[in-house]
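Below is one structure, written out as structure tokens, with a few remarks after it.
The other protein chains are all here in position, but one chain of the complex has been omitted.
As written, the chains take the letters A and B, and residue 1 is the first residue of each chain.
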Amino acid sequence: MSHCAATELTGDTYTRRFDKGPTGDTLIVNMGPQHPSTHGVLRVIIELDGEYILRAEPVLGYVHRMHEKMGEVKSFTQYLPNMGRVDYLHAMAWNWAYVGAVEKLGGVEVPERAEYLRVIATELGRISSHLVWWGAYLLDLGAFTPIMYAFDDREIILDLLQIITGSRLTYCYFRFGGVIADVTPAFVSGLTEFLARFKSRLPMYKDLVTDNAILRKRCEEIGVIDVDMARRYGATGPVLRGSGVAYDTRRAEPYGIYDRFDFEIPVFPEGDAMARYMVRMREMEESVKIIEQALAQMPGGEHLSAKAPKPAWKPGVGEAYFAVEGARGKIGVYVVSDGTKNPYRVKLRAPSYCNLSLFPELAQGVILADAVSIMGSLDLVIPEIDR
Amino acid sequence: MPDMNALLAGIPAELTRLILALVALMVFIGLNGLALVWVERKVAGHVQRRPGPYEVGPFGLIQPIVDAVKLVAKQLATPAGADKFLYWLAPLLSFLPIFLLFIPIPFSKNLVGLDTNLGILLILAFAGLNVLALCLAGWGQNNKWGLLGAGRAVAQSVAYEIPLLLAVLAVSFQTGSLSLTEITAKQGAWPWQWNIVVQPLAFFLYFICAVAETNRAPFDLPEAESELTAGFHTEYSGMGFGLFFLAEYANMIVVCSVATVLFLGGWQGPIEPGWWWFLIKMYALLVVIIWFRWTYPRVRFDQLLNLNWKWLLPLSMVNLLATAFAVKLFA
Partner (left out) sequence: MSAIFDDFPVPGKQVPGDFAKTGQSLSIFLAPAGIVAAARYMKDRQYFIEDVTGLDLAEGFCALYHFAHFEKPGRVTLRVLASRENPAIPSITGVYQGAEWHERETRDFFGIIFEGNPNDGPLLLADEDVAPPLLKDDAKRAVLQKAWPYEAMGVNPVPAAKPAPAAAKPATPATEVTK
């Protein structure tokens, strides 16, 4: 029989490094880099004893594009479109993180209306990202229908954001000192309609999917993350809030005008996949609330500061770290400038990177089907991890 | 020259009838397989708020034929390192026994392949051959994911056969026969005269086990797309995959036919009993199975086995005992 014995492994260096010699009756398989449920080009080498995982090791770099080097060879303004490509599902948040860091560095003011526009765009992006996560997670678990409904709702968001940004997915909406375009009446009316429709869809999702006994069995008590583990790996976002810690960058390191809005931070204490699921479902509801308040409160004014820097701008020597709450967790951008028109260093701190790094410890002793459920509940976007 | 008349007269009538039945069943299974593919894709589409196939032919009716032509036209590729004999034996072994499963099923009062008094036994016995086919497929394709899928499939099939058997036995006890024609004949034309009214638990258990035996969602772990790429048929493409695919649909038709015969009165029906009632009931059950697939997520493997051993098996035994008791008391 030609199944590989552990002694005669071929394969690349990662496989050889993973396998430290004959280990008896275990099976070493690769999940990915082409696999329906690794959410992108991720490869996980797994050592299986029957159906139980003994060791798991993610191998990264399949989508590595060296964004941090691009940050050094491009000018500050030229680097803006890159942010949409880091995490294309919540591109608005990455836009904001980079723009916020550079604005801190250069001391650029943002008009009030632009702040509201930023909030609306980012929260819409959050809803869109969570819808994709929800559909894809249930697809992993074998339910083929919810993703169709999720994409149905998301299509409207994409159409709305196309009105103001011109893009459907990889947005480059933010500029230093504001945003590139104001909203149109078509956008506002479309958005109001969408919010009403979305609020009526959420109860259906709850009845059909969230309360489904099979889903509950697949998610409850799976992949329990305790607070100490989250600290050791730097897990943030719904992964952390599903473990009982009410840490949200919008409240912990306030930025923009989030302090003007009345919204809750959903927290569930169980720490399992179901808790993370519930956090994201509730976050969608909270985002709807924020958008409604922003639409109501938004003042008139300009969408881009009159004193916004020109494209070939040099912010001056300094460093700045700016953090934003993305759909996956805390996005951090650290910029160092040496006074020239290109950054000296751009460091992108991706939340999925830290969230995935706890997977090897979490997956030990877990049954393979549960590993799929755990990875789905972590909400990974591989381009963000690889950058 | 040998006497043709004498030769033909020497062939037993039973054999002729059997051969004719097999040919008719091949046509039936072929046509129904195609129809079922279309029904599945349309139901899936509408459940997911999209139209399903509508380009090829009116309402996409020609789509399954075109797909079949495509599958047949594909290259018959064998993966490197696969055991060639086992690799190609597996889909054949999965598909060919299906014809035997249909032989004892009465489509109408006189439309039955072989009116044997051991109909149920025949069906259950040959249904078990599918397990062997899965084993061979998993092993022969030289792929670790396939092996995992086959292991799961075998465990699942073997486990769910038992409550299925016990549920069917309960009906047999009640009727006093293993012959499908007799079981159908003993039921009446109206719904309250069907066995489902007398044996609702048995029907419920049978249906769940049937969905599990045919590897349909929510019990479709052996082909769990998102976990094992494609489980036991990962390395199959073209006609090999086509045979597995067809075998799965044919199995679905078999279990629904048996359910119709055992619990829903078979060809009996109000106004005008006949094969049309049989087909209507069978298709109703098929649509329900298809509906399940597009609604529910997948059950995890150990939960699947737990469900069987801790719930279905005890319930089916209780049902059987209660039936035996009732038969003894009220016979």
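Assume contacts are C-beta pairs under 8 Å (C-beta built on N, C-alpha and C of every residue); 3 or more make two chains touch, one makes a residue touch a chain.
Predicted model, so just to flag it, every value in this text is computed and none were measured.
Displayed chains that the missing chain touches over the full complex: A (touch as defined at the top).
Within the full complex, the residue among A:D159, A:D226 or A:D338 touching the omitted chain is A:D338. The omitted chain makes contact with just one of the residues A:P33, A:P81, A:G234 or A:G301: A:G234.
Screening A:L27, A:A56, A:A327 or A:C354 against the full complex identifies A:C354 as the residue touching the chain left out.
Not every partner is drawn; the one left out touches subunit A at residues 12-14, 17, 60-61, 64, 66, 68-69, 72, 101, 104, 227, 230-235, 240, 245, 247, 252-253, 317-323, 330, 332, 334, 336, 338-340, 344-345, 347, 349, 353-354, 357-358, 361, 386-387.
Just so we're on the same page, only the chains that are shown with their structure count from here on.
The centroid of the Cα atoms in subunit A and the matching centroid in subunit B are 44 Å apart. Residues 1-3, 27, 29, 35-37, 51, 138-145, 148-149, 152, 208, 212, 214-215, 217-218, 367-370, 372 of subunit A are the ones that touch subunit B when the two sit in their complex. Against subunit A, the residues of subunit B that register as touching in their complex are 44, 47-50, 81, 83, 139, 142, 144-145, 147-148, 217-218, 220-221, 224-227, 229, 293-303.
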